[in-house]
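The chains shown are only part of the set, and none of them has been moved.
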Amino acid sequence: MFKKLAIMAGLAALCLSAPLAAHAQSPAPAAPAPMEQRVSDLEAIQTNNPPSAGGLLEKYAAPAHNTWIMVSSGLVLFMTLPGLALFYGGLVRRKNVLSILAQCLGLTAVVTVLWWAIGYSLAFGKGGILGGAEFAFFKGVEFEPNRTYSNWVSHNIWAIYQLTFAIITPALTIGAVAERMKFSAVMLFSVLWMFVVYFPAAHLFWGDGGWFNGLANADAKVHAIDFAGGIVVHITSGWSALILCILLGKRKDFGRTPMPPHSMVLCTAGTGMLWVGWYGFNAGSAVAADRVATTAFVSTTLSAAVGCLVWGAIEWIQRGKPSVLGMCSGAVAGLATITPASGFVSSQSAVIIGFCAGLTTWFACAKLKAMLGYDDALDTFGVHAIGGTVGTILAGVFADPHFNPNLDNNLSKLVGNGLWLEQVKGSLIMIVWSVGASAILFFVVKALIGVRPTPEDEEQGLDLADHGEEGYIET
Amino acid sequence: MKKIEAIIKPFKLEEVKTGLADIGIEGMTVTEVKGFGRQKGHTEIYRGSEYTVDFLPKIKLEVVVSDDVLDKAVEAIIRTAKTGKIGDGKIFILPVEQAIRIRTEEQGDRAV
């Protein structure tokens, strides 16, 4: 595969260096189409249907839908920077806060370049497991919609929108290994992981011809649905996080020294940003400002709120007071869990999903982890893997064509029937894939450059060790 | 000259300061410290991980006084800092051999 990649890269580089000619003429205005066609194209924008062939608007994206996806792209980037950065940054100890920020920022930059160079093409080109090199270096990824993915949203903003998902996924993983993995190792691991886990996952479930793309691919091998990334984002990152943190081992002095969050203020501020940004994540995944978008907006809100309440309530019952971290965790869990279902379900189902989210992730973080004894520093597994898995299965249970007519295209027989089983299959495959691939990559990175800082560096904190800076200077 | 080191509850600082000022003491230095003693701390739980805090926030007050003011000063501190509840703190008295005011280089009792 690497060889193939190399060839692709070479080819693309050639294209890139070729004179940027040939494409400078404005579209010559054709003879105007008949009125009926023109009006129905204009209506199609409002109803999010495809334009007719040959009409003026065929070459255009629609400003209304484009606006929503531009906004959503901004929102999802905001989830990582500064949302997740503060959420995670607040949860580590003072001496490691910058290492989290650096990893979020570094991943944003690196993944962006990968995505542009080849990642987008592998994820959203045509193919079964991976796309081809057709969109390498964003070749041809321009204003005109790629109607495989969207009726009215520009291909290039769609690519950027998806980039923001590609960024946050590895950024979620770093929570599990926080405070004890070298910056260089995080970066190298993540770069490899994008190729081996993320690009395939995105393609399999969302890509043109993806084997597990139940919604759009009638011939899918697994008819799974994943609205906004329960599998593609949360399962891949969360389960990879689990194996990573086990292989990496516990933080120095874990269990002996307390390691409480150094700033619940940052963490809570980050939670608010994540919540708001998540609207771009979920409602944006309609790739239009249509009925599916507003459905996702509603279910996202409800699940977050219920998850927050449930976690807080459990703590209140169990030890007399609800913690802010508990409420934040519940809200994030509600958000992660509704993600795969958000654009498929009723508000009532969203409430149930939020309830399950709170319950299961609380159990995973507060009980399971202690029982099994791994050191998932910031609970990426407990929140994202568990939430993502539970949500993926529940999406299969609650998906309802009334709220998302697309379910009637290829899945009418499965919806309300065996769809949940497809969800289980899809989840299992990606769990195994993520865990296996991450384990291998871990050892590759370990062999190449090592993964853990020296005990002295860990003691002193990664901020100084990896970046030569301190988070806060009092003078 | 003596140095009085008093470990007190933080919210008592204003009162103690006023109490000392009332008896003519015009200088003191305070430090935020953490105290461990009989007063018990608390347990915080973060997603199931317990974090026991048994160092509690205290204020350390340092006043260097001439020998003749010592008793009045100690008494003023006790009076203003006492709540009667565990954790009120301690007063330690240490000998001081010399005191110098940096600005004027005055020495001894005149420096404090």
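Every chain is named by a letter (A and B) in the order it is written, and numbering of its residues begins at 1.
Throughout what follows, a residue touches a chain if its C-beta (ideal position, glycine included) is under 8 Å from a C-beta of that chain, and two chains touch if they have at least 3 such contacts.
Note that the coordinates shown come from a computational prediction; the quantities given were computed from them, not determined experimentally.
In terms of the labels on screen, the copy numbers for the complete complex are A x3, B x3.
The rule we apply is simple: only the chains that are shown with their structure count from here on.
Once the centre of each chain is set as its mean CA position, chain A and chain B turn out to be 54 Å apart. For chain A in complex with chain B, the residues that touch the partner chain are 258-261, 319, 323, 325-326, 329, 365-367, 369-370, 379, 382. Residues 44-52 of chain B touch chain A in their complex.
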